[in-house]
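All protein chains but one are shown in place.
Going in written order, the chains are labelled A and B, and every chain counts its residues from 1.
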Amino acid sequence: MQASSHITERQVGAVVISAIIGVGILALPRIAAEEANTGAPLVTLLGIGIAFIGLLLLTLLGIRFPRESIFEYGQRIIGRPLAYVFNTCLAVFFILLTALAVREFGEVITSAVLRRTPTEVTIITMMILVVMATRQKLLKFTYFHVFYLPFILVPGLAIVLVSLQNAELLNLQPIIGNIPARYGKGALTIAALFQPAFIVTLLIPAMQTPKKAIKSFLGGIFISGTLYMLIVCAAVAVFGPHEINHLMWPTLELARATTIPGDTLERLDAIFIIVWVVSVFTSLAASYYISINGAQKVFGSQDHRFISHFFLPFVFILAMIPKSVFSLYVFVEIVGIIGLALTIGYPFILLIVALLRKVRGEPHGNSSEVQETD
Amino acid sequence: MIRFRNRKKPQKNPNLTTRRTPGTPEKLTGCLESDLMIVRSCLGDSDDIEIRHLHIFNEFQGVIIYYTTLVDTLSIYRDIHKPLMYKPRHLEDKSIHLDNLMDTLMNETLYISETARVSDGADILDAITEGSTVLLIDGIPGGLVLDTRQIEKRGIEQPQTEHSIRGPKDGFIEVLDSNISLLRARIKVGDFRIKIVRIGKRTKTRVALCYIESIANPKLLKEAEKRLSKIDIDGILDSGYIEQFIEDHPYSPFPQVQNTERPDKATASILEGRVIIMVDGSPFSLIIPAVFNQFYQVTDDYSERFIMGSLVRFIRLLAIVFSLIFPALYVSIISFNPEMIPTDFAVAVAGGRAGVPFPAVVEVLLIEVSMEVLREATLRLPQQIGGALSIVGVLVVGEAAVGAGFASPITVVVIALTTIGSFATPAYNAAISIRMLRFPLLIAGGMFGLYGLMIGLIIIMNHLLFLDSFGVPYMNPVTPVSKQGLKDSLIRGPLWSFKKRPSHLHTLDDDRLGYEGVPKAEPVLQSNKQGE
Partner (left out) sequence: MGILAKCKRQISLMLLVLLVLSLTGCWDRIEIEDRALILGIGIDEAEEGASSTEDLTTHSREEAAPLDNRMIRLTAQIAVPGRIPLGPGGNGGSAEGKEEPVWVVSVVGHTINDAMNNLQQEIADPRSLIHLRVIVVNENVARRGMDDLNDYLRRNQEVRRSTWLLITDNKAADLMGVAPPLERVPTLYLLAMLEKAADMGKFPKNSLSNYWNSESKLGQNAYLPYVSIRQKENILIKGLAYFNSNKLVGTTTPIEIGAYMAAKGFNPGGYTAMYNVPGIGFVTIRATERQSSIKVDIRNGKPHATINVRIQAELAEKYSPKPGMDDQEELNMAERGFNRFVKEMITSLLEKTQKDKSDIIGFGEIVRANNRDYWHKHIRDKNDWALLYSNMTYTIHVSSDIRRVGMKVD
């Protein structure tokens, strides 16, 4: 009746943050330190930079086409058949991303808290939760992200703060990393962690003033990037660049290594994992939402809810493909890097072509409603 | 998240007030005998109906009809019989025609303040059943409705369900008019409006919408009226009936309409731009729209100074969280993640549980359920016995359960804290929904430990975020964030910082304060001293 049906720029920022921070945060310090030892913060920064460029392209496109998402303006820029192929690729990629993330989540839960519970069960419960959330309209979906934002940021910051007591500055030196330090692959893998932020393309059309999206996107990347940096720094400073390589999930290990003074709770890892479930949920929901939307455009279907149910078994099957954590991380790396080509390359092509062909979107009228996805 | 669809309300007769019992004629003819026949046939031969013939001014044949059980007989005798039988002095030398008899009676003769001419047979019947007296005169079509209603009512007392330490002590009662008067006495502006509709095919209960016209959002009002008009039911016995027909999501465990017994709370809500629905026969008025925030706020928060008010409110919020998750958390930690508690304590807890035959989740469930039974029993018993029972229940049963090795002492502590926590929630309906939700959480926790608890909490939170009350997001002002609203949510900001009315209500006039900043007191005493 009364509530404004537009999404504000702050809400978009919140969605960006909570979409980015997800399952990857646990393995992040290892990914960074494996390749570049003490240069891990630098690698992270590079990764953030790459992700930043990709998302910047996407946001610029969104501003140029303020009433459409990438699935729609893609058709106008490069023509229907080609865009159809890309849209399919995007949808498939995000389903794959969801599947791998949920599998990684399942692995963490299974090895850290619920040791005897089958991974399948944790994966299914989480996916049901995600499906239930993605059936909502975009506005309500945004609310989920906004509300959970503190539950995503605070535990991360708390872990960083608590672990400061064990940090050693020497572990972060030299900043560029001891030889041999390879930045490339690590940076790409880290940039791939930012991919769920692709959801901005769906949010921009629902904003009142899409021009402001650039602000919210900058803020979102800044905050999530800062948290990532802090966590990498903290983990490397506490464990040292070599110990991290022995740890499957260093961020979790940070939580395990610290106790709250005063002997109230002795181990924080369970608490941390549990709160981390929230950030996994929001980030999974974001990437799943993208794939549902893409599929909707590909199938030309209006039934958003049906698709969200329909994809569930696929995600589950895909999630069960990797045999162990080791092969899972190989998959994550490959899919992440291929995905970067898609999530950065495709917007790049679109933007170039749009500039060359001088295609523009219709101006954003105030009367336009939130995209009805229900 | 389970999505509850809006239920399709059956199509209703849009003309709410003119609904009639079947078989009544459209118009009265004016012929007394036939009119009376009609009335008799509709009202039947109840023993408390009084049909009294009289000669008005010794000239005209008239009859008054009323229920003796509903009217003030003294008033009928004094204000109707007497002036009708004795022609008033100033009319003595005037001759009165049948044509202007009605006007003369209304304007110059009867001592009844509320009179109306009706010609519709159904209206006359409605008036009689409501306690008015109807005067029919031979030769005049239609009749005169005289308000003589008098029904028993209790005095205004302190509200039973919402106590306050500091603040007004009066509460609503069952009579609509008294309740409205309590509000009117508080809001002394002309644009405080009352709209009354009648709902219920048989009870024809009066339902009043109260709002300030220059504040309340007209869309909200229209929506409320629309939802009320769609109600088609036999009878409305309490405002709870109305609530269940107008709420947005009937399948949600959370109340989306707030109720209150306190006129001050109702007034505050009206001033915020909300609409109050009052129902004749119920001391509970409904406040729409309602957001989750309102269920842990009490009027005391505003009467006390803001720092203390905020702290107390925070404690209440803590109690809600306690009562929701404490048992589930306990079970998850004990049965799934005992590494979280300190070693000495863990060893001791293991000792306490050593003889208990059930898993923690079953143990907690059993005790929880018995606690709920105890609570319900205490509620239904007469007050004196209730007090005794609760002490017996808590002390004796708890102690014995531990002694018998049926429960571990820590479980009893946990349950006690949980129960006490749930009593700290001021709104009974919200408290009960939270109390009931802790059972699914407990089972989830018993199945998947902390992970299950978290999944359960996410489901509940997602549901809360999804809910609307009359178009207002339920988690407002936390999500979507409203700066002004946050000042009066987790904390209770100073009154002088509430510059605007809650933004989610989209009020017409949203300024609450006449000035900016902190009010500063002049140092009166000091200047006096200097003067001495």
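Assorted remarks:
By our rule, a residue touches a chain if its C-beta (ideal position, glycine included) is under 8 Å from a C-beta of that chain, and two chains touch if they have at least 3 such contacts.
Computed from a prediction, not measured in an experiment: that's the story for all the values here.
Screening B:350, B:388 or B:404 for touch with the missing chain picks out B:350. Of the candidate positions B:112, B:180, B:324 or B:360, contact with the hidden chain is made by B:360.
When the missing chain is restored to the complex, the residue among A:36, A:58, A:112 or A:146 that touches it is A:112.
Touching the omitted chain from subunit A are residues 38, 111-118, 121, 128, 166, 170-171, 173-174, 176, 178-179, 238-240, 242-243, 245-247, 253, 256-257, 259, 266-267.
The missing chain lies against subunit B, touching residues 2-5, 7-8, 251, 334-336, 338-339, 343-344, 346-356, 359-361, 409-410, 446-449.
Heads up, the rule we're going with is that only the chains that are shown with their structure count from here on.
Separating the centre of subunit A from that of subunit B, both taken as means of CA atoms, is a distance of 46 Å.
Considering their complex, residues 1-3, 8, 10-11, 109, 113-114, 117, 122, 125-126, 129, 132-133, 135-136, 140, 143-144, 146-148, 263-267, 270-271, 273-275, 277-278, 281 of subunit A touch subunit B. Partner subunit A is touched in their complex by these residues of subunit B: 1-3, 217, 219-220, 223, 336-337, 339-343, 448-451, 453-455, 458-459, 461-462, 465-466, 468, 470-473, 475, 478-481, 504-506.
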